[in-house]
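A quick write-up on the structure given underneath.
Right after this comes chain A.
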Amino acid sequence: MMSLVNVNLGNVVKKQYLFKLRSYVGVFTSLVVLQLIALLFSLGGTGGGGGGSGNFHVMINYYSGDVVIIFTILWVFINGILITTKAYREDDFSFVTNRLTNNLSNILFLLTASLVGGVTAIASGILLKVIRYFFFNAEPIITTFSISTIEIIYGVLATILYVFLFGSLGYLVGSLVQLYKKLAIILPVAFFGILFALASRDIMLVEGVGEFYFKETSFLLFTVKVITTSGILLIVSLTISNRQEVRL
Partner candidate 1 sequence: MNVVECKGLAKHQGSVKALDDLSFTIKEDTITGLIGRNGAGKTTLLKILAGYWYESSGEVRVFDEHPFNSLTVSANTILIDDQMSFSNSLTLQELLQEASNFYMNWDMELAQRLFSYFNFDSKQIHENLSKGKKSTFNIIIGLAAKCALTIFDEPTTGMDAAVRKDFYRALLKDYLAHPRTIIISSHHLDEVEDLLEDVLLINEGKRYLHLSIDDLKEYAIGLRGKSAIVRQWLNDKEVIHSQSIGTDRSYVVVKNDFDHDRATRLGIEVSPVSPSDLSVYLTNQKQGGIDDVFSKREFR
Partner candidate 2 sequence: MLNTEGSKPIYIQISEWIETEILNGNFKEDDKVYSQYKLAEMFTINPATAAKGLNLLYEENILYNKRGLGKFVSSNAKEIITDKRKNQKLKGLIQEVVLESERLNVSDDELIEMIKTLMEERKGELK
């Protein structure tokens, strides 16, 4: 008799996580492509206005990395859904795993993706300003270029947290859809339905939720809010996918 191999949870999660870093390369190439597209959009300016009287003319353009961040958030949301799909899940189950290690390694992967996404998003924001400054003949009247290191660090951390929040949301949506396929149609319809229904009564859902997270001035409180929300989203995903059958 072959002696039984003993495995522990942490070890399997680690192996699954490393396996994902190697096999989900497509996730990161899509990030690069998306951020490049976002950069191109941003080069023309993300917002602006102008006015003048007589010979005097004023043009105001804002150049920021916001589009890049929005694209990155979209990217992580979609990939959060994607890694719950059959194709990705079944790759894991060809090797040693159970549903818990599968979910935990997915969460670790999402964290890594958020880290990479957040850092590159901020970096491309800086890159954007550099490009404008050196290559385009546009003299900035006010430049916010000289931001302090500590501001950059906060910026990066906040972006990572945003990205992770939306990654977790995507993961929950994906897990729900895997549980009940029709949710792929019901969820978006319900989301926009509620949005418009509330809006018609002057209740701005997105604004309300947005204010709760994005208008938070204390960084610590903001971190706590985001991590708690992500945690709840992920625990729900973990619970509902724990009876998921594979190789159906």
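The rule we apply is simple: contacts are C-beta pairs under 8 Å (C-beta built on N, C-alpha and C of every residue); 3 or more make two chains touch, one makes a residue touch a chain; residues count from 1.
Basis for inclusion: all candidates are chains of the complex that A comes from, given by their letters.
It should be emphasised that the depicted structure is a prediction, and the values quoted were computed from it without experimental measurement.
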| item | value |
| --- | --- |
| Chain A: touching candidate in this complex (1 or 2) | 1 |
| Complex contacts: residues of chain A adjacent to candidate 1 | 1-9, 12, 15, 18-19, 22-26, 87, 90-91, 93-101, 242-243, 245-248 |
